[in-house]
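This is the structure I want to talk about, given as structure tokens.
One chain of protein is taken out of this complex; the other chains stay put.
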Amino acid sequence: MRKVVPGVLGSFAHIDAAAEAIRTLRAQGHRDLTVYSACAQHEIEAALEQKVSPVRVFTLIGGVIGCASGLAMTFWMSLDWPLLVGGKPIATVPPYVVIMFELTVLFGSLITVAAVAGLSLLKPTTGMAYDESFTDDKIGVFVACRPDLQAAVEKILSGAGSVEVRRAA
Amino acid sequence: MATTLYEPPATQTHAEVTRDVLATLQAPGRGYYYLLGGALFALSIGLVTFIILLKDGLGHAGYNPPVMWSVYITTFVFWVGIGHAGTLISAILFLFRSPWRTAVYRSTEAMTVFAVMTAGLFPIIHIGRQWVFYWLIPYPNQRYIWPNFKSPLIWDVFAISTYLTVSTTFLVFGLVPDVAAVRDKVRGWRKKVYGMMSFGWKGTDQQWRHYSRAYLYLAAMATPLVLSVHSTVSWDFAMGLVPGWHGTIFAPYFVAGAIYSGVGMVFTLVIPLRKVLHLEHMITDYHFDNLAKLTLLVGTILFYSYSMEYFVSWYSGNTFEQTTYFRRAFGPQWWGGWTMIICNALLSQLLWFKKIRTNLTSLFVLSIFINIGMWFERWVIIESSLSNEFNPWAWGILNPTWADWGILIGSFGWFSMYFLLFFKTFPIVAIQEIKETIPMPRRREAH
Partner (left out) sequence: MSDETPKTIDRRKFLTVVGVTGAGAVALSGCSTERVEKLVPYLVQSEDQVPGIPVYYASTCTECAAGCGLHVKTREARAIKLEGNPEHPVNAGTLCARGQAGLQGLYNPDRLAGPMQKDGLGWKSISWDDAIALLASKLAAAGGKVAVLSGAGRGTFDDLLGDWTRGLGGTVVRYQPFDHEPLRLAHQKVFGVDQLPYHDFARAKHIVSFGADFLETWLAPTEQQRGFAESHGFASGTAARHVFIGPRMSLTGMNADEWQAVTPGSEAVLALGMANVILAERSGAPADANGLRATLAPYTPEKAGQAAGIQPAVVQRLAREFASAKPSLAVAGGVNGQHREALELCAAVDLLNYVAGNVGQTVVFGADLAHGDGYAAVEALFARMDQGQVAVALVHEANPLYALPKAGNFAARFAKVPFKVSTALWLDETADACDLILPNLHALERWDDLRPRAGVTGLLQPAMEPVFAGRHTGDVLLQVSKKLGGALGKLSAAPDFKTHLEEAWAQVARKRGHPDAVGFWRDALQHGGLYDPRPTQSVRLAPGARSVSAKGATLDGDGAYVLLPAAGSMLSDGRGANRPWLLEMSDPVTKITWNSWVEVHPDTAQALDVREGEILRLTSPHGTIDAPVYVYAGVIPGALSVPLGWGHTTFGRYASGRGVNALDLIGATDGNGYLPYLSTRVSAVKTGAYRQVAKTEGSNRQLGRGIADAMPLAAARQGLTLKEAYAAAGHPEPHDNPANEVKAIEGFRESVLKKQEHGGYAEAHPKWGMVVDLDKCTGCSACVTACYAENNIPTVGEDDILKGREMTWMRIERYYEGGSDGEPLETRFVPMLCQQCDNAPCEPVCPVYASYHTVDGLNGQVYNRCVGTRYCSNNCPFKVRYFNWYAYAKRAFPEPLNWQLNPDVTVRARGVMEKCTFCVQRIRGAQHEALRQGRALKDGDVVTACQQACPSGAIVFGDVKDPASKVVHAAAASSRGYHVFDELNVRSSITYLAKVTRPVEG
């Protein structure tokens, strides 16, 4: 029996209604909002005043790691087993640039994806009220709050034009 | 300015989008199974051929020294090339914010992944001792022997494997919200399966916040990758001193060729797909028109490259180069050279006409020629360059055999199998991105 997060879930058919609801809630001091939507909605982001995701930092780190490991691997392996080919230097940068580049991209991408997974875990959605229509055509706004505040929240949501409001005990 | 170009698809509401796209996942008809069966049969032909090659040696294939590479490498480059259109459309056009990509990018991305998966087999099939292909990978071993990073073939190993990984990641990443959408519509065991595949996606604001950002950077990573991978493939040739390979023009020339062939394959796949899956209102003439313009662009670049190759070989005054290009056009296998020039350089110019750009039949027919032409381009680059190199005594003509065609057929089977399975399992049109392009209903008109 997994624990249910107490709160109120309102679902909206209209984007401006959802945005308005969010603004009102935030104005009234409700900070713990979770907004479901079928696709990224700039209006919602604006209403939530989201900051830019830090994911790009991880992309950078990944890229740097990749590039460095490419350089290290090629040079170490060449010098560890020095064999002369085609009268070229034993270890030399130009041909190794390709390897370095590929590893930059590889690590960059993989670490970016890993970052998304990790960052999403920071705010788990388990136990939050959810409705399947949110991946279809509705926008859901879940307000986590003590049962005694739920009445007020319901009022705001339906006031903003929620098509359906539901309590999560 | 992208917005000015943009006409919204005929579908009006988000609900309809979900409905229409999910409709494509309904149980397939008999025709689908025929196709799948055909693909599997082709694949089995390839498998049998490969087993024979493993048993006896590469001798069965039509290798005629000095032509030491032949149909396998040709087909390898062909498939890698196909792959590029996908990433181009999904990543580069994403960065350029050209909205017309949304309707087609999922299918092209899938095409990319499967094409690269197919291509990846060929270097293994074509080497003399297939069972030790892993020696090309710098894996730790107690003997401390490593691969030669100066070899373009090692660059290739890195480029192709990176490309496969990244494009797969990109595809899966883009699929997550859509799979979630499917999950929320289906029932029973399928719900469980899609549930697992959606990685607990609920579309919360936080998820979207990181997701859209990450998608942007993935695109930013994939973009140079597209350009680099086929450049690397081109260096597999250009790093050699073989007349006909040893050209600085090769990297851009190959990238253009790759995109050309890729878009060609997109037409070949998407035009029928659109019909079968009734996506006419989502993938419209408008999309094909734009794709065709892209084809025209790269086709023209190819035209230029071909002309340059011939011009430079003549202008260089280098007898080896001159002989190679003369024999490419008038040698014993002249037909290859001309097929490539007609199908790629000349036929692409037809796309100047809007009639042809917007007529699906003509586009489909053209796309077939494009595929053929691009396969021949690689064939010509390999055959006509190797068969008459520096030492006239060692000249020889390439004659492919059943073993070559067997593997070629098999590769098409392998590719088609994956593609067929894919579009009946996953949304072939990116639901969430389409939705982004459709404004949600508002209570009051926006002011």
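Letters are used for the chains, namely A and B, taken in the order the chains are written, and counting of residues starts over at 1 for each.
In this section, a residue touches a chain if its C-beta (ideal position, glycine included) is under 8 Å from a C-beta of that chain, and two chains touch if they have at least 3 such contacts.
No experiment lies behind these values; they were computed from the predicted model shown.
Shown chains touched by the hidden one, complex as a whole: A, B. Across B:97, B:129, B:192 or B:354, the residue that sits in touch with the chain not pictured is B:129. When the whole complex is considered, the residue among A:4, A:79 or A:151 that touches the unshown chain is A:79. Taking the complete complex into account, B:148 is the one of B:13, B:98 or B:148 that touches the chain left out.
Where subunit A meets the missing chain, the touching residues are 79, 81-90, 92. By the touch rule set out above, subunit B reaches the unshown chain at residues 56-59, 63-66, 68-69, 123, 126-130, 132-133, 135-136, 145-148, 150-154, 157, 236, 239-242, 319-320, 323, 386, 389-396, 399.
Heads up, the rule we're going with is that only the chains that are shown with their structure count from here on.
For the pair subunit A and subunit B, the distance between mean C-alpha positions equals 30 Å. Residues of subunit A that touch subunit B in their complex: 13-17, 33-41, 44-45, 48, 50, 52-53, 55-56, 59, 63, 73-74, 77-78, 80-81, 83, 85-86, 88, 92, 95-96, 98-99, 101-103, 105-106, 108-110, 112-113, 115-117, 119-120, 122-123, 125, 128, 130, 132-137, 139, 161. The part of subunit B that touches subunit A in the complex is made up of residues 13-15, 18, 138, 144-150, 154-155, 158-159, 162, 165-166, 169-170, 173, 177, 180-181, 183-185, 199-200, 202-214, 217-218, 220-222, 224-225, 228, 232, 235, 431-433, 435-436, 439-444, 446.
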